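Removed from the display is one protein chain of the complex; every other protein chain stays in position.
Now for chain A:
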């Protein structure tokens, strides 16, 4: 029986899809059998970030409505053998699936895969409710901005109301230099407000823009800072104790990081 984990945030644009793609690829590169499910019906992006858009024939809706078998809709990743994607439909909207259909689908997927990662749409409406319906665990993504943290807090409340296991937090796009100057919320501030466990901090990284545009997850790039962070989160998801990188390390931050990834 696999784990079904939903990646959600409330606010849009904080990196749910990028996180889903990178963690899925990270887990698969650690040898796990992983399937990524895009539940953002009508605004699908995960296929583009994974570079698999041109392979889509059937989608999630075709599966739940019985137009194809689950296996036909699953797209095998072009880099990793044990990674699959179930794309969303692009022509319809979130009301096209029901909670029960999602629960059934996830039950089917977890039979075969060790990890089912669900990319949740932004918002708290039907799309969100469907996305969390079949999940047992949640990762909440936020950026160090007041608005994103506020929305994350709202989402955590909704997840608790849905009686989900305690969600864990991913802080995305952190800029240690700005935190040092006091211009950006620091990790402690956010943890105090949100009061949930931290599973990882992903630094702002130009390479993410390049990799998402190319459809190649940064986690596979050994030189990407964000990629390193995603590799660590993947290992923590497997239950490993991975020490947190010292993001507040002052001026030696870059030097330490270079050393860490073997450049210094």
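By definition in this document, a residue touches a chain if its C-beta (ideal position, glycine included) is under 8 Å from a C-beta of that chain, and two chains touch if they have at least 3 such contacts; residues count from 1.
The rule we apply is simple: contacts and distances are computed from a predicted model.
**Student:** From the names "Septum site-determining protein MinC", "ATP-binding cassette domain-containing protein", "Sigma-70 family RNA polymerase sigma factor" or "ABC transporter permease", which one matches the UniProt record for the unseen chain?
**Tutor:** Its record in UniProt gives the absent chain the protein name "Septum site-determining protein MinC".
**Student:** By the contact criterion defined above, which parts of chain A meet the unshown chain? Give residue numbers in ascending order.
**Tutor:** 42-44, 51, 53-57, 78, 90-93, 95
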